[in-house]
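The complex appears here without one of its protein chains, the remainder shown in place.
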C-alpha cells in the first residue's frame, strides 16, 4: 500500500509568490489588527458563543440525529507537505504473550508520530500570521517556541457549542464536486443561503461549506491535495463582517486554490485567523448532513487540549 | 523544569500480581463474552445512544452553559509508565524569518511524538483484554497490528451525544479529594445518587465520578499517578447491568487503586471494556460542574478519528 | 515525491509460512543454544575480535583509502513494512529570524521519528529469535521491554576493528546484480574466495557479500525490497563454523529471498543471530571496494550507543 502524500503544495506557493509583487500588500512587522476583545484576548470570535447563543442553538435539536464530521487520519491521508503521520500500537510488558495478574490482564497502547495538520483539523489562532505577526498582534519571536506556543495554543479554545450552518455549494452551483478554483464570495454565500432558506448567518455561528471535494480522497489524491474550491478573499471578509466564530469546509484548506487573481498565499487563512480571530475547520465531512438537508444544527467541539499546540485533529459533533 | 513522569504503576501491577493467585480468576484464551449486539459489533454500549436518547438528553440544556472536561496534555502531565509526550512547533520554509508571497504569509505547524494515553482520554474497546482476548471475542493476534488495530480502532466510535450524570463522590463521602483506595460500589453509587436527587442511571448514559483527585496534579504527582479512589469490581458490574455507555472520572484510571482484595490488575477495565463494551473516560475535569450542581447534562464527544488508534486524547463538552 | 515504502515483505512471510509445516523445524521455548562464551555473554562472536586480531588487520592498510559503507537513510529509502522514517529540522528560539547574543548565534537542530531498521544497519543480537528465545537463551518476556531491551541492547556492542573480506558474488556468478533467489552456500563462498585469491575466512572476520543489488534503489524499489540474492541456510552454518563476527551484504536482508526450499522465515537471521551470536550488516555499499579489488581491508564500526536499541543505523569505515 502506497502512501498518498501530496507534495504539490509548495508548487502552489511558488506560483503565488512569483505572481505577486513581494511586499505588494504585505504589512510591516508591528502593523497589525488589535483584537476587538482586548489586548489579552486569545479566544477570538468564540467570544460570541455565549450561554444565550448556546441555549438558542440547542433548540435546533429536533430529531436527535448526531453527525460526526471528522474524517480518518492515518499515514495514507493526503497531507500538505511535508506533513506525515504514523501510529504505533504496542503491548507493553507483554512480549511472548505474557499476561498480568490473576485475571490475565493484557492491553494495547498507542503512540503517535505525526503532524497535527492531517485529516480533520481545527486551525488555532496561532497557525497563520502576516509577516510573523499573529492574532492580536502576537509576534512569532515572542510566543512560537519549539516545544509549544506560549500564547494562542489550542488548549485555550473554550467549549464550542453553537449553531452550525451548512452551505451546500455543490447543490447551489450544480456540480458535485465543485470545480477547483471556484471562489465562494458574498454572492455565492448569499445565493446558497437563499436557495436553502437560511435567513441569516449570525455572530458566533459556524459556517460549513459542502463542495463534495472529500470524495476525491483515495481516488485522486493529487487533485484533492493541490487545488480546491473554497472561500475567496471577499467572502472571507464578508463572513468576518458577520461575526462568525469559525469557517469550515470539506476541503483541506477551506479557501479557494489556486487563489484568486492578486490574492496572497493562503490569504483567506490570514484574513480569518490573524486579522479576525475566526477559526478554520478543515476536512469537515458534511455529506450526510447535506443528504438530510440538516442546514442548521447544534454544533459541538472540544479540541484535545495539548498545551501549546497550533492545531488539533478534530471530530466535531453536529446534532439535528 | 523537571518532567513529572510517574513510574510507579509497575509497582502496583507487581503488588497485585503477587497478591493474587496466578490464574485464580483468569479465563483461558477463547472463553470470552460475545457482544449482545452481534458478532460483528465494534461499538458496544454506544449502541444504546439512539436518536431518541440524544433528543431526550438535549432537553437537559436549560442554561446554555458549556463545560469542557479535558485537562491539558503535555510533557509534564503525569503519565502511566513508560508513556511520554512531546510536541514540536515548526515554521516550515521560513528559516531566517522568511515570509511567503505578497501578503507575507508566515505559519506555525506542529508535530506530536507521544503516547495517546496521557491527559484526558477515552479508552477504546481494543485497549484492555483478558488473556489476549478483547471485546466481542477479538483476539490480539488477529487485530492488534503494530501500525494500528484492524478492529475496535477509535475511528469506529460513533458520534456521542447523550445524557451525562455526574456523581459527586467527594460531596457524598465528605472528603475532597476522596482518599485513595476508596471503592465506589453499588452502595456508594446509589448513595450519591440519592443525595443528589438523581432518580436513575439509564441505558446509554455517561456516568462521571467526581473525586477531587485532579487537584493533586502539579502538587503531588507521585500520589496522583500511583493510587486513586474509583470504581470497584462490584460497582463496575452494577453499572454494566444498567447499560451505561461510558464511565469516567477525574482520575487517571477511573478504577480504585490499589485494587480491592482479590481483584485482578485493572480488573475494572476488563469488566467495562472487554466484557461489557463500556468505554472509559479518564481525567475528566468535572470540578466546575460540581460547583454548579450540574448533575445531569447533555454530553457530546467526537474522538479524533485516527485509524486503528487504541485511545484518543479527548475534551468532551457537557452542556447544562 | 512519492514514498517508496515496500510493503511486500508480509507477502513473503505468508508464502513461507504456508509452504512450511508449522512447527516443522521449530524448537520449543527453552530449547536454545547456550553461548560458547558463557551464560552472561551479550557480545557473541565479537569476542573473537581481540587486540591481536585488530593489530593484524590494521596491517591491511597499505594505501590509506577509506571507504564509507553506509547508504543514506530517509523517508524514501525502501523499508521493510511497516517501518517508516522522518527527520525534522528546527531552529529553536529563532522564530521570525531572531538571533541570539552579540555574535548573532543561529542554529539548526534535528529530530528523528523513525524506525531504526532503515538504510544501512547492524542487527544486534536481540533482533531475531526462535520462538521468543534469543541469543544465549534470553527470553523475550524477560528482556524485551517496550522502552528498550534490558539485555542484548546495541549499547553493549564493543568497538569493532577487524578484518573485512569482500566477496564479489556478482563477479563470481557473472551477473550484476545477481538474480534474486540465488543462494550463497559453501560452494559459492569458496568459489568466490578462490577466484579472488582469498586464502581463508577466519575467526572474528567480517564477511561482506557484493551482489550489485543496491543499484535497484530508486529504480525498482519493489524488486529491491521484496526479494534478493543472499546467504543460504547451509552458507550461514558454514560461516558460523568459521567463527566470523559479522556477515553483511549490499542487500536489505543479507539472506536469500525467497528462501530456499524448506527454509523457515528469515531462518538465516535465526542461525546467525540467535544460534551463533553473529551480527548482520545490511545495505553495506561495497561497490567502490569491488572496483578497487579491495578484497581484504581494515574494518571499523562503532554503532551509536542508544540504550536498549535492537539495531543501529550505521556507516562502517573500511580502509585499504
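Which chain is which? They are A, B and C, in the order written, and residues in each are numbered from 1.
Note that a contact is a pair of C-beta atoms (placed from the backbone, for glycine too) under 8 Å apart; a residue touches a chain by one contact, two chains touch by 3 or more.
Owing to the predicted nature of the structure, the values given are computational and were not obtained by experimental measurement.
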Study note, to complete from the structure: Neighbours of the unshown chain, displayed set only, are A, B, C
Point to revise | Absent-chain contact - pick from C:267, C:282 or C:296 | key: C:267
Practice item. Check the options C:41, C:142, C:155 or C:287 and report the residue that touches the missing chain. Key: C:155
**Study point:** Options B:132, B:211 or B:285, residue touching the unrepresented chain
**Key:** B:132
Revision key, fill the gap. Residues of chain A touching the missing chain are 82, 88, 90-91, 95-98, 106, 108, 111, 113, 145-147
Point to revise | Interface with the undisplayed chain - residues on chain C | key: 10, 13, 16-17, 20-27, 49-56, 58, 61-75, 82-83, 86-93, 97, 99-117, 119-120, 126-132, 140, 144-149, 155, 158-161, 263-267, 269-270, 298, 300-317, 319
Revision key, fill the gap. Listed in rising order, the chain B residues that touch the chain left out are 1-3, 5, 7, 29, 75, 84, 86, 90-93, 95-96, 98, 109, 113, 132, 139-141, 144-146
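What we mean here is this: only the chains that are shown with their structure count from here on.
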Exercise for review: For this assembly, give the contact graph shape among line, ring, star, complete and other.
Suggested key: complete
Check your understanding: Taking each chain's centre as the mean of its CA atoms, how far is chain B from chain C in angstrom?
Key -> 43
Review point. If you average the CA atoms of chain A and of chain B, how far apart do the two points sit, in angstrom?
Key: 26
Practice item. For chain C, jot down the residues that touch at least 2 other chains. Key: 90-91, 95-96, 98, 113, 145-146
